[in-house]
Each structure stands twice: as structure tokens, then as C-alpha cells.
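The complex is shown incomplete by one protein chain, all other protein chains being positioned as in the whole.
Read from first to last, the chains carry the letters A and B; within each, the first residue is number 1.
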Amino acid sequence: MAKVVERPQEKTALRVASKPVSRLDGIENVTGATKFGADFSLPGMLWGAILRSPYAHARIRSIDYAKALEAPGVVTVATAADFDDDVVEPTSRPHNVFAGETALYLGEAVAAVAAVTMEDAEAALELIEVDYEPLPHVLDPLRAMEPDSPVIRHGDGGEVDRTEMSFHSSVASSAEDLEESGNVSSQVQFGRGDIEEGFAEADVIREGRFTAAMVHQTYLEPHAALADYSPSGDLKMWVTSQGQFYVRDTVARLLKLPAHKVIVQGTAIGGGFGGKMTLLAPIPAILSKKARKPVKVVWSRSEELVAANPAPASVIDVKIGAKRDGTITALQGRVVMDTGAYPGSPMSTATMLLGSCYVFPNMELEGFEVLTNKVSVGAYRAPGAPNSAHAVENVMNWVAQDIGMDPLDFRLKNAISEGERWPNGQPLPDVGAVEVLEAMKDHPVWGTPLVQGSNGKPRGRGAAIGCWSGGAGGSAATIKLEADGSFSVLVGTINLTGNTTSIAQVAAEELRVPLEYVSVHLGDTNEAPFGPVAGGSQVTYTMSLSAAAAAQDVLRQMKSVAAQRLGADPDDIEFDEGKMWAESDPDRYVTYRRISDEAVGSANGPIIGTGHGKPERGNPGFAGTIADVEVDTETGLVTILNLVGVQDAGFAINPLSVKGQIQGGTIQGVGYALLEEIVYDEDGRVRNPGLLDYRLPTAADVPDVDAVIVEKHNPYGWKGTRIVGEPSIVPPGAAITSAISDALSIPLHNMPLTPERIVMALRDAKANGRSNGRSNGRPS
Amino acid sequence: MDYPLQLTVNGIPVKRIVEPQVRLLDFLREDLGLTGAKEGCGTGDCGACTVLIDGDPHHSCLTLAVEAEGAAVTTVEGLVSDDRLNEVQSAFVSAGATQCGICTPGFVVMATAYLRDNPNPTDDELRMGIAGNLCRCTGYETIVTALHSVIDGKVERIEVAPEPLELVPEPEGE
Partner (left out) sequence: MRRFDYAAPTQVFEACALLADRGDEARVLAGGTDLIVQMRERDRRVPLIVSLRNLAELKGISQNADGSLTIGAMATGNEVHHSALVQNHAFFISEGAELLGSIQIRNRGTLGGNVGNAAPSADAAPPLVAANATACLVGAKGTREVPVGDLMTGPGQLALEPGELIQSFNVPAAPAHTGTRYVRHVPRREMDIAVVGIAAQVTLEDDLATIKDASVVLSAVAPTWPHATTAEQALRGQPVNDTTLANAGEAAAADSRPISDVRASAEYRRMMVDVYTRRALATAIERARAAV
């Protein structure tokens, strides 16, 4: 099996951390007891429905909703006019709840109705009269960059809002935004060395233009939010979102309410993956404020696919040069990212990540974020990174093939390590690129040569790696010692991926009690200490630090109570399994329960510990995928035979949960590689707004993922923890497309590689006289 | 137009007046407060709304409530018996087959019926059998593993009530 870098002595000393613990909320999930966004209702509640622009680009001359207001059951209607000008940021999607003067994409919200029943609300939408003046629109980002393209304008300029992207990545892109023109809303450049010289030194140069489609995060739970505006001016909300404080701040600002008057309770969340932030919450909020009644809005799946914030399509050019001995000499790359109708795409990250896995002595990278009349994009698990990896890693495999080197050896020779610099100049801490590559090399799948089947369907193998910088936000937690000696932890970050379990494990570990002694509760924004947005894989990374700090605070207070009772010095107090004693007299002890009793009656009062945490810095996580595929060349259907996902988790607090993350991320990568794509027609309408034609992989379409955890200690995380959630989605698209390319012996440039794309690429290759017989690029 | 409706839900007879456009899913969630069945799509594509109608798995999002007249409906809330999870539920907990959990109710209802009707499927049959239920978080592996443990008869039903904490005894003489 793969080599795992561990510290065994340290692990055996741990009681719950590092153990595969099943989710604490497991029983609630399997009995239907867990309450998600749409599961909350209130007496007298109204239902909201949203009217959307039927045009990809249109001036809104007027909106007349008088008739809708008279319709049965209708209580109120909201439009852009309900928000003051000074709270609307022209270029920020979250602050443009409704289209103002112009609708910028088909499906943009124009108005919303609150009515007694959903049927009434939907019926009333048709009674709203909107006078649109259609404007010319542009959908293709390359076309949008041309000087004569229709131009997308957001009123009079304004700062570009990149808040959501910053949740995911702690890496600043050093290059300032260069001159912005037309629909190019942002531009970056990174350079190093002399690019021409670099290519001149190379023996082999390969290049290609790669496209990746717009894909949707497709959390299975659509957006939902319930708002209840009380007569006293409190706005209480139940929202499914990755960041309840972010929702609170956005709503407070838009409605001009004091932050403490907007009380947001994050609900259980049915998946987010970066895409569930604050798109919906302001709508029920404004409707409830106007109606003075609770209002619930739940998006349909088609609203999700048409009007949420999917991951961007991109066109990426990559050119890599290397010497015969495998030394890379140069990298040139250009990213064009389609951001849709609002800026805020992960373009600069994607551009930088082109040069983030290997040492490139000479490099020239540029990136363009381009506006089009499509829904604006958002974050999706390692935003932009799968697009970059798809381009770079395919070219890496071609170069390895041309110089006759094993693709993993080629990568190992050039892999980035501590002290090397990313394109933005930031020196790297000790990353696990080499360890991940070595674990891939050691894996039995890689060690076994691929055997061609007897059914005439060619097989191929692909390998790829990728990385993600990850967030490193600040967080806090409080822990209370309860009357019976158990503990309750209060946090403000929602339970996205089982992190509640990890937080409980950390607290139990620090407090030296069994896991059953600890419960974790998500408080609303007024109860709970601040917790960061659950994005950028940062929850466990940062919350483990604050939970550990809070536990230490609790222990300090407990020790002082125990010391007093035992007549000892607090510094001499030892503790374990629910009791404390003085080092000098181990036979006399006080129980945690007694300490609680005592504290409640004392002048210091009950024991509540607070902890803050912010990792000193982000530390990128690396992941690798090996894929074996078989291709039916007549139909283009691909079968994945083997799928190996390797990831450096630093220190796996809960290996079960880490493996689950690797498996889930890898299978999402299968969607990127083979199936998923939001398709637009010429008018800017999504042609596949449902889950029958927007195809997620089903259980029948995917193999098991052999998930391998590598542990390379991260000095900035609790016991060496690293970000976990995101890296696993980065390399699979590249590995699988590369495996298909290997099977067919033709270069392939698109994601997803649908059966049709594969058949057409084969036909074109045949027409151009390229063989489609098999030639394996790897020396065997 | 109001329509009288009689059916049993999780073994309990229910009598209500409903409008015909109300889907069984809405009826269960809004009228009866049984929010275990989820709406992931509303169009039959995800399986999150799966309930049993007279023992067979159906999409409650594509079933009008009035079409369940006289039927015995079982939701995920009805799978627990004798204070224990059923085998599929127990296996899901033990195998870590739930991440965000939104797909879980539909999956356990579907798999409970599927394994009752097909106690010995091959891995491929099993995967085809549950292909009407989408999960975005797990990549299905832990779900399939959980179901194999049911097939292999290796599952102990988990008790739903938590065990009382074993407290450290107070020292003598306190």
C-alpha cells in the first residue's frame, strides 16, 4: 500500500482525534430528524416566488405590479426600488438583489411576490408587468473581448466585490489589476525569468488550448430561507448558507438594520461546495419586512441551474518546455475566464495555480476575467483549480511522453517544495507535493501495467496532481462545563462536512474525556461567537485551533477550582477522564462534576471558556489522482476501471471523514471530466435546467475511489492539520481526460469529454490522418 | 376544489381535506410536519423525496396527495421500530454514509425497499438499483459499502436513545 507519512508514537497517545469516528449527527440524518433550510416554517407564514428576466440583456423601463397586489392571497411585492441606492454596489452580485435599470442575464431576479400559498405567489408573478427593452447580448467570452462586442455595464463603476472568493483562498494575487477595458473586468499577470530563453533551452515543447465548461455545485438541497420581521424590528432568519455571519452582514447592510437586530440561525446545510452563501436571504428578508409576516422562499432546481452561481467556464492556453533529462525550462499560460454578468470569478487564482505545482524557472502567465450575459459565477470547491489542472496536467503528460519519461518521475523531478515560490512570489511552507507523488508511485494501481482488454475497447491511464491554497480565517468557540461534568461547545460555523464531529473530537481530546461527554451546538449570530464561512476547507483547520484554545481556557479555570479544593498549586494539577488531582497526591481527586458545582457557587461563577484561533498562515494541500479508463470508440462511452485519490491531510483528525472528502471530491471530478455542463442557447437561456439533462454521476456511473491519506505535518495547524475539503476535486478531471487521451492516442482538450466529443475528436483525428491505434506514453 | 383524503402514514390513519394540486411531498411536509422527505428537484430526478406507498418506493414529488387515497405511506420517520434504527439506517451511521445528510432519508427509504425485494444483488445490480437517488457529497462509496454490510448480514441495529454517561464516582467520604 501507499506510503503514509505518520508519527505513530504521537497517534497512540491520542484518544479520539485521528480515530475514524462516525458522524455525531448520523442518527439524526438517517431518521429524517435533521432540519435543513426548507424544513423550517412558522405559523402565518407567507411563501415567496421570484420573477426573472426573460432576456439575456434588457433595459427595464418600468415595473407595474398593481395587478399582482390585487390578486388572491398576495400580500406584498418587492423590487430593486425597495433598496436604497447607497447600499447597492453596482458590481457586486450579492448587493444587487433585483435587477435595477438593466437585466444582465436571462433569469436575473426582477421582482418577488409574497402570498399566502405558493400557488398564489406563482400565479401573481404573471400579473407583474415589466416593460423591457431588449439590448444586444454576448455569451461567448472570447467574442466578448473583441472591440465591437456588446458591452455589459453595471451603472457607474464601483469597487469589484471579491469577498466570496477571499473565503476560499488566503493567497493574494500580487499583480495589480491592469488596465480594464470593455468586458474585461479584471486582468492579472505573473512573470519570472526569461520566457523566450526558457523555451530556447527546451528539447521538447508541447502546448494546447483547453476548454472547461460551466458546471454547477449541485448541492442536493436548493437554496432556502425563512425570514421573520417582528414588530420590534428584529429580523430573525433561518437560512441554509455556508456563512451565517456573512448572510447577517449582507442583509443588515441591504436593509439598513443594526447587525444585532438581524439574527441569523444557520440550519443544517444540504451541501454547499462554495455555492451557498447569500444569494437568496435578502429576498425573504425584504418581503418579510414589507409584509410584517414571516416569509419563506425555496428555490426550485431549475432556478438553481439558471440563476445561482455556478463554476466558471474557461479557455486556457498552456505551453510547457522541458529538457530531455526532464528538467522543465518554461511555462507560458493564458486564462480567459467567463465570469458571467458580474465580476468575482476565481480568474486570478486559476492563473496563478497554473504555475503552482512545479518549479518553473521561466514563466509568463496572464489572465482575463470577462463579462458575458450569463449568470454570474461563484465558488465551487477549489474554485478555478480544476480548470487550471486540466490544462497544465494534460500538457505535462504529453511532455513526459515526448521525452520518454514516466509521468510521475517527470513530476517528481520538478515538484515544488518548501521555500520555492508560487507565481505571486509567495514562498511556500512545507507542502506535500513530493509525498503525494511518491504515494501515487507506490500505489499498486500505478505499479501494475495496464493490460488491454479483449473487447476491442482501448484502455488508457492518466495521472495528475493539483493543489489548493485554502482559507485561514479567524474563528472563535466557547465551551461550557456542564453540571454533570460534560461539556457543550458553542460555535458560529455551520456543520458543512462533518466538522462538528471533528470539533467535538478536538475538544474531547484536549479535555481528556470520551467523545460522548462533548456536544457541539451551532448558535445563531447573536448567541455564537464569530465563525468563519464554511469554505476554503478552513472550518476544521481554524476551528480546531479555537476549540482547542477554548478547551485550554476551560481547563485553566477548572484547575484553579480544583487546586483550591485540593489545597494544591494550579500548575501541579493533573487531569484525565473526568477528574483532576495534584501531581503530588494522585489518590485524592475531584471530579469534573464537583468542579462544576463548586464553580457555580463561587465568586468566579460557572466555567465558560473562550478560544480564538487563526492559523498563522494558509498552507496548501496537494492531491493526486490516477485513473484507468476504457473507451468504446464507436459510441464514445467511457468506463472508469480504477480511480485512486491521494491527498495530503497533514494530520487526519477523523480519517473516516477525510476519506469521505477524498471520495466525494474525486467523484465530483468525474462529473467535471465526463458529464457535467450547463448549456446555453443563442438567446442566453439554459437548455438543461433540470437534473435529468444536467447529469450528476449516479452510483452506477462511478467506481470506488481508492482513497489514500498522506500526512505531512503542517506546523500551522492543530497537531499538524491541513485543509482537507477542496484539494481532492482538483486533479481528477485532468487525470481522467488524460487517461482517455492515452487510450485513444490523440490529444484531447475539452472538459467534459462527453461521448459525442470523443467520437467527433476521433473522427477528426482520422480525417487528419493521425493514427488512433494505441501507443502508450509510459515506458513499461 | 377541496378533496377528502384518507390514508395511513407510518401506520397512523390520517383524514384531511386537501386541494388536488397538493403533492404528497407537500402534504407530508407542510400538512403533517413530516419533513424527512426532501425536495431536491421536484421532477423525479434525484430521489430525495422517496417514500413507500403500499411498500413500494415512489417519488412523493410526482405523486398527487389525492392519488394516495387509501394507501399506506411510510416515510423515513417510520423506519425506526422498538427504539432501534433499521438495518439500512444503522449501516449508514456506522459506515459514515451520510455527509451533508440531505440525500440520506431518500436513500435509506429506497435501499430499505430495494434490499427487501433483492436481498442478494451483485455490486452492479445494487448500484443500478439505487441509481435513482443522487448524492453529491459521498461519491456513493460509503453508501454502497453500508448496503453491502446489510447484504452480508453484518449489521447490528443501533439504539436511538443515547447511553447515559458513565460518571466518575465521587471520592470516598465526599
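Remarks
The rule is short, and it goes like this: a residue touches a chain if its C-beta (ideal position, glycine included) is under 8 Å from a C-beta of that chain, and two chains touch if they have at least 3 such contacts.
This is a predicted model, so every value here is computed, not measured.
The residue from A:263, A:520, A:675 or A:708 that touches the chain not shown here is A:675. When the full complex is taken into account, the listed residue touching the unshown chain is A:697, out of A:294, A:326, A:697 or A:725.
Across B:7, B:34 or B:64, the single residue that touches the chain missing here is B:64. Within subunit A, the residues in touch with the undisplayed chain are 119, 122-123, 302, 634-635, 637, 674-675, 679, 687-688, 692-693, 695, 697-698, 700-701, 754-756, 759-760. Although one chain is not displayed, its contacts with subunit B can still be listed: residues 1, 3, 19-21, 23, 42-45, 47, 50, 53, 56-59, 61-64, 66-67, 69, 110, 114, 128-129, 131-133.
One rule holds in what follows: only the chains that are shown with their structure count from here on.
Inter-chain spacing, taken between the CA centroids of subunit A and subunit B, is 28 Å.
Taken in their complex, subunit A has these residues touching subunit B: 20, 22-23, 25-36, 38-39, 41, 119, 217-222, 268-271, 273, 298, 300-301, 484-486, 496-498, 516-517, 577-579, 588-594, 656-657, 660, 663-668, 690-692, 696, 698-702, 704-705. Subunit B contributes residues 21, 29-30, 34-46, 48, 75-77, 79-80, 85, 89-90, 92-96, 98-105, 108, 124, 126-128, 130-144, 158, 160, 162-163, 165, 167-171, 174 to its touches with subunit A in the complex.
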